[in-house]
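Removed: one protein chain of the complex. Kept in place: all other protein chains.
Labels A, B and C are assigned to the chains in the order they are written; within every chain, residues are numbered from 1.
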Amino acid sequence: MKPVNAVITKIVDETPTTRTFFFDTSFESIPGQFVMVWVRGVDEIPMALSYENAITVQKVGPATTALFELEECDSFGIRGPFGNGFELRSEHILLVAGGVGAAPLAPFAEKASLSDIAVTTLLGAKTKGELLFSERFEAAGKLLVATDDGTEGKHGYVTQLLAGIKNYSQIYCCGPEIMMKRVLDMVVPANAQFSLHRYIKCGLGVCGACCIDGLRVCKDGPVFSGDILKMSDFGVYRRDECGRQVKL
Amino acid sequence: MKPVNAVITKIVDETPTTRTFFFDTSFESIPGQFVMVWVRGVDEIPMALSYENAITVQKVGPATTALFELEECDSFGIRGPFGNGFELRSEHILLVAGGVGAAPLAPFAEKASLSDIAVTTLLGAKTKGELLFSERFEAAGKLLVATDDGTEGKHGYVTQLLAGIKNYSQIYCCGPEIMMKRVLDMVVPANAQFSLHRYIKCGLGVCGACCIDGLRVCKDGPVFSGDILKMSDFGVYRRDECGRQVKL
Amino acid sequence: MLSLTLAGLELRNPIMLAAGIMGTTGESLKRIAESGAGAVVTKSVGIEPKAGHSNPSMIEVDCGYLNAMGLPNPSYKNFQDEIDEAKKGGVPVIASIFGGCSLDFSEIAGALQADAFELNVSCPHAHGYGAEIGTDPDIVEDVTRAVKSSTKVPVWVKLTPNVTDIKSIGLAAQRGGADAVVAINTIRGMAIDIESGYPILGNKFGGLSGRAIKPVAIKCVYDLYDVLDIPVIGVGGISDWKDAIEFIMAGARAVEIGSAVGNNINIFSEISSCMEAFLEEKEWTLDEIYGMAHEV
Partner (left out) sequence: MLSLTLAGLELRNPIMLAAGIMGTTGESLKRIAESGAGAVVTKSVGIEPKAGHSNPSMIEVDCGYLNAMGLPNPSYKNFQDEIDEAKKGGVPVIASIFGGCSLDFSEIAGALQADAFELNVSCPHAHGYGAEIGTDPDIVEDVTRAVKSSTKVPVWVKLTPNVTDIKSIGLAAQRGGADAVVAINTIRGMAIDIESGYPILGNKFGGLSGRAIKPVAIKCVYDLYDVLDIPVIGVGGISDWKDAIEFIMAGARAVEIGSAVGNNINIFSEISSCMEAFLEEKEWTLDEIYGMAHEV
């Protein structure tokens, strides 16, 4: 499909670096699936759906900066949803979100809680103000927080919270790859799902730019079971736009 | 759609000039619709479906002659069905068939009789041996016959039988255009449907080669209500392959 | 609000019938005019009557059609009556003409009365005609000039996409005095029956039309708009109003519709009214979206 026009209906400042853009079209999607957001004249970038009609964007470079310049009634192009999304299973699930990695996990927490599944979330960020969607996670179940600078919750990494948690049967993780790698090393791989970040070019499963160990993040992923990632490049290196290996 | 391969399963000699070719594919169609029969390496020509899995061909020129050279297990290409077909209405219907014009009317007679509609058929041909599908018409209702040479039934044209028939409310006609024109002049136009013959090139309603008075025989037809034909070139001239007007 | 002046012709809307579609008889052209087209282009007519290639002459393929009609036409000598009948539809009638050399073209253009001429130097499956001429800039320029000097009405040149550089052909037409170019004719293509190995078309190969070719046509229009001073008329794969808008944004002053007419004879009025609604909603005019893709 070609991009559809999404007109911004509301902009919410979530954190100093993160904004949610609500728009006038809804996408039926499985949390964890992503859309390609076309900032006309600039770039097209992958974004998780943080609501059925919104994306939550962290400002990091040219395209996200251009997004931040948009106002209500402005528009961008969207195509998707793409990819597989998180597979909901088990009675008691644990979410581990780092930074803007909370974006796909918040709607997932809500979906799970609607199905009467017990949800525990470990939410990490650099600092208190950067904690994303804490109310949503709290409303959906139990929330534990960690900040790098100790301004809220545990002082340290979100992975440090993980050690104390028992009693979950499936874990869902999204955040910086280094953090996800640490999580993978701490859990039973088959019981964990990770949403990966790779450079997405076509988004259609054709070009292969996003491949990790032969698997396409845009089509076979972005969510992969931990046991698949165990034997891969995961946490070791990524590929740059040219396809070169880059150490993480 | 592209032509499908139709393998000949049975060949029936109907008259000295007419043969029915049964094949291994069936077409769901409304009687009066036609298919394009591709005799590979020769030509592709329009043919009515005389059964859901057969065409009945009169040998008149290169393509039909090539068809007559085919044997069981040989094949040709078929695409279709195309066009609109006869619209079945009324309690008591009258069919007027001239020559190979009986091909689309025979399955129509059978369809009507299955719906408990009273069917009277006027069947005409040059000579007794050329009367096509008389058993099928007889089985479906009442049959009256005319031959040009008087070898069977009325000596003369099928239109001469028409004068004596009353009590029908819709008439269905297929045969040489001159004969159909004569029928049209004898009946209430809105109560009659005629299956026209024009040179069919694309068969898809695009090229316009088959147009009569702006109507496409291949798409808007081949069956037209008499009141539409009243104000047209019908019975006056046809178009040759070049699109030139040719007096009938 | 869709009316425009196109190279001297007043059109009530920019949605026209393409050459070779229901264009052999005056009545069929009239029918299309009455169904809402802004103008109608006739079947291409030549010097002598031609029966065209043998059937199959048109087949459906994925997302489009292949055709090799072979320019069947009654010759221009039998065609004035058809044009006159078509005129009763109340919109401009453009005569599409073809020939083997500039003399053929000027003989025909000199003899026929029409509101404009469209020179078919682009049919991909006519031996000695069409694209066999239209791939050579010098011949295109020469043919255009010859027709221009034998008629007073506007002359459009219809281009083939089957060239390395369509811009050079468009420029040649412009040098020859063309009032507009039309892009594109069909793209060379072929289909084979795997049951038998036979090429399906009677002529073995033909031209691809329909939705499949739209992106190619859009690119041709976009490129021609960049280099030409005369208007570009877009054609190729239009099947709804969005396609028509896309062509106009690419730089088409008006568009023609071919293949899509087969399944939707009301396409002209449908596109016009949807296009009007779109422009209204966006508060844009036809002029504003014309060539818009070049400005963003």
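The criterion applied here is as follows: a residue touches a chain if its C-beta (ideal position, glycine included) is under 8 Å from a C-beta of that chain, and two chains touch if they have at least 3 such contacts.
Everything numeric in this text was worked out from a predicted model, so none of it was measured.
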For the full complex, contacts between the hidden chain and the displayed ones involve A, C
Of C:23, C:64 or C:170, which one is in contact with the hidden chain?
-> C:64
On subunit C, the omitted chain is touched by residues 61-64, 66, 135, 162-164, 187-192, 194, 196-199, 205, 208, 211-216, 218-219, 222, 237, 242, 245-246, 249-250, 278, 289, 292-293, 295-296
Missing-chain contacts mapped onto subunit A = 1-3, 5, 36, 38, 40-45, 75, 77, 79, 200-209, 211, 213-216, 219, 239-245
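In this section, only the chains that are shown with their structure count from here on.
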Classify the inter-chain contact topology: is it line, ring, star, complete, or other?
-> other
Among the chains, which one keeps its Cα centre farthest from the Cα centre of subunit B?
-> A
Chain occupying the most central position, where position means C-alpha average = C
Distance in whole angstrom between the CA centres of subunit A and subunit B is 66
Distance from subunit C to subunit B - Cα centre to Cα centre, in angstrom | 36
Residue numbers in subunit B touching 2 or more other chains?
-> none
